Every structure is written in structure tokens, then in C-alpha cells.
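Every protein chain of the complex appears in place save one, which is left out.
The first chain written gets the first letter, and so on, giving A, B, C and D; residue counts start at 1 in each chain.
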Amino acid sequence: MWDYGDHVIVDCALYRDGKRVEVGTDWRELRAKADADGGFVWIGLHDPSPDEVHEVAEVFGLHPLAVEDAVKAHQRPKLERFDGTIFVILKTLWYVDENDAVETGEIAMFVGGDFVVTVRHGEGNELHSAREALEASQSMLGHGPGGVLYAVLDRVVDEYLDVVDELVVDVDEIETSVFSDDRTNDSARIYVLKRELAEVRRAVLPLRDPLLRLTSRDVPVVPEEATPFFRDVADHLARAAETVDSLDGLLSTAFDAYLAQVSVQQNDDMRKISAGAALVVVPTLIAGVYGMNFRHMPELGWTYGYPYALTLMAVVAAGLWVMFKRSGWL
Amino acid sequence: MWDYGDHVIVDCALYRDGKRVEVGTDWRELRAKADADGGFVWIGLHDPSPDEVHEVAEVFGLHPLAVEDAVKAHQRPKLERFDGTIFVILKTLWYVDENDAVETGEIAMFVGGDFVVTVRHGEGNELHSAREALEASQSMLGHGPGGVLYAVLDRVVDEYLDVVDELVVDVDEIETSVFSDDRTNDSARIYVLKRELAEVRRAVLPLRDPLLRLTSRDVPVVPEEATPFFRDVADHLARAAETVDSLDGLLSTAFDAYLAQVSVQQNDDMRKISAGAALVVVPTLIAGVYGMNFRHMPELGWTYGYPYALTLMAVVAAGLWVMFKRSGWL
Amino acid sequence: MWDYGDHVIVDCALYRDGKRVEVGTDWRELRAKADADGGFVWIGLHDPSPDEVHEVAEVFGLHPLAVEDAVKAHQRPKLERFDGTIFVILKTLWYVDENDAVETGEIAMFVGGDFVVTVRHGEGNELHSAREALEASQSMLGHGPGGVLYAVLDRVVDEYLDVVDELVVDVDEIETSVFSDDRTNDSARIYVLKRELAEVRRAVLPLRDPLLRLTSRDVPVVPEEATPFFRDVADHLARAAETVDSLDGLLSTAFDAYLAQVSVQQNDDMRKISAGAALVVVPTLIAGVYGMNFRHMPELGWTYGYPYALTLMAVVAAGLWVMFKRSGWL
Amino acid sequence: MWDYGDHVIVDCALYRDGKRVEVGTDWRELRAKADADGGFVWIGLHDPSPDEVHEVAEVFGLHPLAVEDAVKAHQRPKLERFDGTIFVILKTLWYVDENDAVETGEIAMFVGGDFVVTVRHGEGNELHSAREALEASQSMLGHGPGGVLYAVLDRVVDEYLDVVDELVVDVDEIETSVFSDDRTNDSARIYVLKRELAEVRRAVLPLRDPLLRLTSRDVPVVPEEATPFFRDVADHLARAAETVDSLDGLLSTAFDAYLAQVSVQQNDDMRKISAGAALVVVPTLIAGVYGMNFRHMPELGWTYGYPYALTLMAVVAAGLWVMFKRSGWL
Partner (left out) sequence: MWDYGDHVIVDCALYRDGKRVEVGTDWRELRAKADADGGFVWIGLHDPSPDEVHEVAEVFGLHPLAVEDAVKAHQRPKLERFDGTIFVILKTLWYVDENDAVETGEIAMFVGGDFVVTVRHGEGNELHSAREALEASQSMLGHGPGGVLYAVLDRVVDEYLDVVDELVVDVDEIETSVFSDDRTNDSARIYVLKRELAEVRRAVLPLRDPLLRLTSRDVPVVPEEATPFFRDVADHLARAAETVDSLDGLLSTAFDAYLAQVSVQQNDDMRKISAGAALVVVPTLIAGVYGMNFRHMPELGWTYGYPYALTLMAVVAAGLWVMFKRSGWL
């Protein structure tokens, strides 16, 4: 049933003394070696089937509830502790430029004394580069499984910051659009952006508490000298959360400003329309006057009565035009 | 007075060593056996009369205040501890597709060292399937009455998530409706949905604290090795609560967007109306001019004066039409 | 100065072993007996003068600050502890059907080891029925002054729930009114109801903390076995507070919906008016055309020219009518 | 440099055993006596120059940072503890009837074991009456410097309640104005009142924490038996804070109601205008019809054709009038 040729197992290696010692396709064998000589093994799975996860879980002795959460997608970010193992769920975020949308994936991690199992769901946010960066730093790798946990968290949270930076740009664009003189319908864009912010918030906020626990040293597999690193990640997370809150507040204000612009524009339009109407209605009154059938209307007999009437209309209209221009109605 | 033939007692069974040992209609007898040989008995009541509840309460030695709460409907979710017994009230929720409404019921549970009494009020959310699922898992049943408590909580909270998923769909529909070009009156729908969210919140929020206490091990009848399971339920509950909050925020934003759409539409209508009026009023002015009674008006004598005037009107109207079309007023 | 014939002293009795032992008009004598043989005395005052309160205070040794608060109305609900005595201030609420208003009164209680003094200000919320209910329950009365405290709190908080239920009905009515097609001016009603909710909140919220303290056993005169009863009252209070919050949120949403309805209605009216105007203005243009003075206008000479023109006007108006009906403008 | 004849030193007296023992213009001498025989001295300064404050500070050994704060105005209310001395800053508030405005002053207090120095900035809120009230109560004065602290705090917080009561009246007036049928521009008044509420809040909120500390007995110079008095002040402060919050909420609702009234009024006006326009436009159509130049128009030849036309206009206008009246448009 288990096919090593596919991409379910992305990578699997044994680490000892801060170095990558052995890579293998047979993760059972590597796991046994990790037990024996003090190194640790890191297995990375991508979109595995439930059966595959259960198989791994059995070998590593993972808690059924954690396995259940690792199999099902759409979990909440959290950190659980089962005896000597800790189980972490992370939301991954990335920004898709084509449609200005934030997409989400999920990573589940089992971190024991001598092993790390990472289960990644969805596209994007591959862990390969995190592994490479980690392998490049012997000191970090020397922290063991706790170092892997840090490397993955750092990677994921840095991507939150990238996404948030993109959203800052989007909010700037909306701001420009709201205060431009064009008639733009910004409410839909603001709504969509608020929705994305809510998405980001759902990834960021529940992670605060786990990170706090990682920095407070009540968690196994994290060596005490590594806590500053987790504090650093917690700090980046706090920055992401604050920026998201700030953007949300700005969007609300921008929305109110948009509503105000709509109102002001309606008022401007109304006055413009009224002024335009006056330019037609007043000459119509003049025409009506000279359309009256009184027997004694001297103008009617004038040789230049007709041009006079037309001129009168034009002059009155021009006068109104000037008046409305001056008062800002046109 | 007590009629075993009706549906008041839905089920009543004795469990020992993780297995269903005996089912009986005589719950007094089963209860005595539970006392004697270390198993436990689970009695499920549905819409019982106060007398029936009091009868059961007497046999199991339940606290009068808890019994009072179990008899009266419309209680707040809570967990109370009376000596060795814990008393839990849960709101059950289900979604009725016909009218897109969330309906609520109530479950009261008495969990002692060797018994569980469940009292269910209202339709929907039967506990039968929770019992079946529990009976299928010998390990869970082996946790005793605490296992039953978990099974019921898990069932109820999973139904919260189902309800919340339906509400997500409703919010998506409203979103589509708000941003469609149709003139839809979405405010009533948004109001109703906000009301349902408040309903769900009333079920979900007060349950947080009891679940926290169940995971913190200060509660009797819950064996320590079962706490991860209650943490799992607490986690699902947190997910439900977060989604409800998020939906509520989105609905508020959607409502604002709806208001903006109404304003924009009013502005569009006003400009359309004004443009339409211009198409009539300007030709009326022309007609007024040629209705003047000046003696010397050359056009009046032209053979084709009348067609010329009509053509003039048509041309002017067409010109206005083009102008308004171009500026987006029509 | 002290007149036993008036209604200042509503009731005064000595209780021992859960029974009402003696009633007397001479409360000094009863108080002495309470000291002597282990029972307790409960004196109920209604709208007493400051002098009367001070007289009682002297005999029972009440703290001057508490007495000051008991004399002055418009205090904040609170629980204070002075050595072995506790002092409680409660807001009482009741709903007046005639004008849909919530009215408030006040109860001050001094609860010592062998006495209870209740001072009630304002109409409504008499304590007589609470006393009767208490006297009917020997077990509750057996808790001594703590039992009286429970009985009064239970009574007052249950009345909060009654008031809140009435407000739920009011909110339902407003909801119906907002979404009806009638032109109702709901903003004043919503405002008044919000005001009443604020009133209720001022009674309910500050009581939370005192009740919490009563359930946490750090308060004298409350026997430990009575704490579940105070937890029950705290639970009812929490229900009242949650419902008030929920209603307040619904009213805000209802208000927004009302604003939206006003906007939508304005838009509907504007389009209706425009369509109506078109029915007049277009025939006016036709009349204007046939009022032109061109020499060669064949229609003017037709025998049926006049009926033709009128028919043309009617046909055009009818066409416009149909068009506007179809597009929903009329 | 120091001039005893001016009003910088408002009062200066020595107290012992709850009585005012000696008053003097030479505060240095009084201070020495306080040291010697167990009484305490209270010096009240009003708008002193920095030099004067520093002079006093040197004699009493006050901490430089506290002195700095006492000299500069516009400090935040706070309580600081420097060894055996406590330093308190209070905002004083009073209501100016002429312009319905809340004005603010500041009091800085240094309370040591045997002295009190009060520094008052700004007009209003003199402390003389607080001193008189305190001197009238031997028991309170017997608490020493802590008693002075209580007397000043009690005075200041009672003035908060007075100010808040005036603001309640202002909110009631605004409420009446918003819901009256007059066209009142209430937004400016609401804004100003919100601003005043923010002013009050800035005085009230930061004082909460100091008062809490004064009641929790971790502060020197406050004797334990005096804590109920500080609890009483804290309670009044809480009442002021709650009322301010409640008023702020009501004002927000009143503002929304005002916006709704403006919208409703606009709608009413629009319909009134439209109905008025119809009364003119329809007769104009009739006039237009009889202004047509058809050869065969029987009415034109009628003897009473002209009165008939005028009557027709009047009848149609009257009919429209009745119709609009009935439908509530006029």
C-alpha cells in the first residue's frame, strides 16, 4: 500500500550532533537508528492518506486524538502535549498575486525526544527551504527536535509577515481609490479585504497561546537555551497580529470615508442637476410669456422681437450659468 | 404513574469493563446492580414530567437544585459539582433547512461514580447515536461515566460545528446577494442571521468555562487519562466560537456594504432620472419657443418649418442621450 | 417618635431551628431574645426616615458608612463586609405594563450572625412573598440569616429575569415594526428601549462580583452548605446579563436595519415620483408641439386632430405606465 | 521671597488627638512641633510658584520626582509611594452653568506620617470646606494624615458625582431635542457633550487603581480601620464611571437616532415637494392642451370655455391635494 516513489514522503533523514547523517527511503529503519544512537529522525509527509498517517503513528507511538487532527484538515492552530511528545497544528498562509487573495494550508507536527513528523496539507508553503536553512545551521540543528520546531515556526510566521505586507499594499490601494475623484465602487473590495484579514486573524491569534507556552519552558523537547528563539517568533507573531488589527481599523475608517464620499457626491450631483434644470426651465418660462395671447403685447410686434426673445433667453441662461459656477453648483 | 411503555425512558443499560452488560426496563434494579459490582448504569430520559425526574433523583440521590434545573427548560449551559456528582446542562443546536433557522434543545446530565442520568428536552439531537458510538468503543466506555460525558459533549459540540458550517453557507449567500446588481432587500436577512448567531453564541460561550474545568482535572468522575479528549472537545468549541465571531463581524461589514450599495444605487437612479428628464424638458423648451406669438419669426413661415422643429427636437434629444451615455449617467 | 402603627416596620419576627417562633411589635425585645437563645430576628423596614434607621443601627451595632448608604437612595449594588456583618445593596426592577417602562427600587440588607435588617426604598418588589416562601421551607430557614440573604437575592434576581422577558417581547415588537411595510418611526422606540436596557444593566452588572464572593466562601454568615444556592442565583444573574447584552446587540442591528429601510424607502419613493412626473411631462411636451405656430402643420387642420392629440398623449402616458410598472418603479 | 500675606498658603494648622491645636503663619515651626509631639501638620498651597514648592519639599523631605509632578500642571491622576510618604495627584472637576462646560483643576497631595501638603492648581474646588468638614469630625481627624487623604478624596469624588448629575441633565435635554419635531442641529451639541464625557473619564478612570490600592492595605499612613472609608470613595468613583459610560452609550444611540431623524425628514420633505410640484405641473399640462392650435377644438369656442378650463385645473389640483393628504405625502 505504501509507495515510496510518490511524493507523500517528501524527505526523511537522520540527524546527529547537528549534522544530517543519513537519508533513506526506509523511514522505519531510520527511526530505529534514531532510537539507538541518540540522533533524531525527521520525516516530512505531504497530503498523506489517513492509512499512511496511521502507519507512521503506530511506529512512533503517537496519540490517537492528535493523529485524528493531523488527518482531518481545517483544524485550529494549537499546541497539545501528550506525555513526552508535543503536537502542533499551524495554519500556513500565502498571497496569490493573480487574484489578490490569501490562501491557507495546514501543517501538523509531532515532536518527540528523538523524532519529528511533519504532515503538510495543501499547496504552497513547502517546508523544504526551512529544512535546508536548518541543515545549514549546525548550532540550531544541535537543539534537536526543538530546533526543527523552531525552524518550521519561524518559517511559517515569517510568511505571515509577508502576507501582511501584501495586505498593507492592498489597503493603500483602496485608500487611494476611496479618496480619488473617480466614481469607484470600493465597498466590494473593502469587504473582500476585511474577509482576508479575518482569515489571517484566524491563523494568527490562536497561535499566540502555544508560542507563549513554548517560551515559558513548561514544554518538553524544547531546551531552555532555545527559548529566546521562540520569544523571537512570538514577537514576529505579535507584529503580524498588531498590523492586522491596525489594517482592520483603517479599513473600517476607509469604509466610512467611502460612505461619506458617496453622500458628498450625491449632493454635488443634485446641485449640478438643479443648476442644469434651471438653465432650461427659466428660458421655458420666457417662451411661455411670449406665447401668451394678449392682444396688446408690444414686443410681439417688434421687428427684432424674436431675436430679442432668444437673446433674452440666452442672456438669462448665461447669467444663471455664471451664478451657479461661482457658487460651486456647476 | 410511571409508564415504561412510553418514550420517557429512551434507553437504560448497565455497563461493565467497557461493555454493555444488561438492558432492562426496571432501572431501579439496574441501579442496584451498578452499586454492587463496579459497573455503571446509564438512563436516558426524554421530556420527562417533573414527577418522573424527582423519582429518579430520589433513587440516585441527586441535589435538589440540580434537579430543579433539569426539570425547567431554558437554562444556561453550565457545570456544577455536588460532592461526588457533577451536573451539566448543555444547549443542543440543529439547523432546519426548510426555513434556514437554528433551533435549540437542552440536555441535562447527572454524572456520578456509578451512574449517568441524561434528561433531554425538545426534538432533534437524539443521543441514541452517541450511545451507539460509545458502545462501539470499548476503550472509551472503559473510562466509565466520564466516558459517557465525553461522548455526549463530543456529539453536541460536533453538532455546533455542523450548524456553524450551515451558517457559513448562509453568510456566503447574503454576500453574493449584497454585491449582485439586483435590488435585493438584504437587511431583513442579515438581521435574522445575526439573530441566529446570537442564539448559537448563547449556547457556545457559557460552555467554555465548564470544558476548561473538565480539562484541568479538578472535577470528579473524569479519569486523568481522559483529559486530552475533553481538551479536544474544548478545541472544537473554540473553533465554533471563533467562526461565529468571525461571521458576526463579516455580517456587520456586509450590512455596511449593503447600505453603501443602497446609497450608490440611489445616486445612479437620481442621475438616470435627471438625464431622462433632460430628454423631455429640452424639446419642451424648443416647442415653447416656436409657440411664441412674435409677428416676425421666419421659421414659422417655412414650408418645412414643422418637420425642421421636430427634427431639431430629435437631434437635441439624441445629442443629450449620447452625452449622458458617455458620462455614465444613462 | 417611632410609630409602630404605620408601615415603616413591615414585619419583625424571631426564628429558631428553621421555624418562625415569635412575632412582635417590640423589635428591641425580639433582638434581645435572638442574642440569648441562638435564633435570629428579621426586621423589615420600608421607606424609613433617617432617624428610624439610625435607631435600629444603634441597637444592632451597624457600621456608620453602611447605615449612610442604607439611608440615601440611588446607591450602586454592592456587598461590603464589616467584621462579622455583611451589608448588601440591591437594585430591584419591575416592569410597568402601562408605559412599557422599567422602574427601579432599592433594598439594603444588614446580615449579622443573629439578625437580618432589610431596608426597602420605593414601591414594587415587596419582600413579603419572599419571607412567606422562606418560612415555608424549614431547611432553608435552618441556614439562618444566610438563608434570608439567599431568599431575598433569589427573589430579586428572579424579578430581573421577569423584566428581561418583558424586554424580549418589546424587542420582538420593534423587530416586527422595523420590517413591516408601514412607515413607522422606530428610532424613538429603539432609543427608549436601549435606555431601559442600560437601566437593567446598571442593576445587574455590579451584582456579579458580590455574588461571586458569596459563592467563594470568604464571607461570614453564609454556611458552606448554602453556597450551591448562591451559585444558582449567580447563574440566573448571568442569564439576565447575557440576555440584556444580546438584546442590546439585536437592537443595534435593528436600528441599522431601520436606517436601511428608510434609505430603501426613499429610493423607492424617488423612483415612484419620477415615474409619476414622466406621466405628466411627456404629454406636456406633446401639447407644446401642437401649440407651435408653424404655418404648415398638417395635423392642426385634421378634423380629428384634437382627439388624435389627446389619444396620443393618453397612449404615450399608458406606455410609460406599463414600462415603469414592469421595471418596478411604480 | 516667600510672602505669607498672599494667598499661596491657604491654610496651615497643627492637629493632635483629632483636634485642631494650633494655627500659624510660620509653617516651619508648626512642622517642627508635629515632629516632636505626635500630631500632624496640614499645609494647603494654592497655585504656588516652583520655588515655593521646592522650599516646602526640602523641609518635608519630599521626593524630587513627586515635586516635579506637583509643580507642572496637566498630570495624570495617580498614587505613588516613596518610602513612608505617599504622593497623590487628583483631577478636580466642576460644571460651569453659563456655558454648560466641565472645567478641570488639579490637586497634588503629599501624605507622610506626620504631615500633609496639598497643592491646588486652578480655580474652583477649594479644599476649605473639606478641611472644615474634617475638623468637625474628631473621629475622622483621629485617623491622622490618612483621614485628611480620605476627606480630600471624598470631597473630590463627590464633586465628580455632581458633575455627572449635570451631564445627565444635558443628555436628557439633547434627547428631548433629538426627538422633537423641530429641525434642530443636534450633532454639534452631542459632539461637545461627548468631549466633556471624555474629559470626565480622563479624571475618573486613572483614579480607580490608586483607590483600589488604598483599600487593599498595602499603603502606609492609611490605618487599617480606615479602609472601609476608602472603599466607600471607590464605590462612588465606580458609580461616576458607570454613569459616564452609560451616558456615552446613550449619546451614541441618540446620535444615531438624530441621523435617522434627518433621513426621515428628508424623505418627508421630498414627498411634500413632489406633491406640491404635482399641484402645479398637472394644471400646466391642461393649459398646454388648450394652448394647442388645432382648428377643431370644440371647447375653445364655448362661451364658458375659459372658466371651464380654470375650473378643471382647480378641480384636478384639489383632487391631487386630497389624494396626497390621504396618503400622508402632504
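Methods note: a residue touches a chain if its C-beta (ideal position, glycine included) is under 8 Å from a C-beta of that chain, and two chains touch if they have at least 3 such contacts.
In this text, all values refer to a predicted model and were calculated from it rather than measured experimentally.
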item	value
Partner chains on view for the chain not depicted	A, D
Touching the absent chain when the full complex is considered, from D:Val8, D:Ala277 or D:Val316	D:Ala277
From A:Val10, A:Met270, A:Leu312 or A:Leu330, residue that would touch the chain that is not displayed	A:Met270
Omitted-chain contact residue, chosen from A:Val21, A:Leu205 or A:Ala238	A:Ala238
Interface with the unshown chain - residue positions in chain D	63, 65, 69, 75-76, 78, 80, 82, 183, 185, 187-188, 190-191, 194-195, 198, 201-202, 205-206, 255, 258-259, 262-263, 265-266, 269-270, 273, 276-277, 280-281, 283-284, 287-288, 290-293, 297, 299-306, 309-310, 313
For chain A, residues in touch with the removed chain	175, 179, 228-229, 231-232, 235, 238-239, 242, 246, 249-250, 253-254, 256-257, 259-261, 263-264, 266-267, 270-271, 274, 277-278, 281-282, 284-285, 288-289, 291-298, 328
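In the analysis below, only the chains that are shown with their structure count from here on.
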item	value
Minimal step count in the chain contact network, chain B to chain D	2
Set of chains adjacent to chain A and to chain B	none
Inter-copy rotation, chain A to chain C, in degrees (Cα atoms; steps of 5)	145
Whole-Å gap separating chain C and chain D, where each centre is the average of the chain's CA atoms	26
Centre distance in Å when chain A and chain D are each reduced to the mean of their C-alpha atoms	43
Chain D: positions in contact with at least two other chains	291
Chain contact graph, described as a line, ring, star, complete graph or other shape	line
Interchain contacts (touch definition) - all pairs	A-B, B-C, C-D
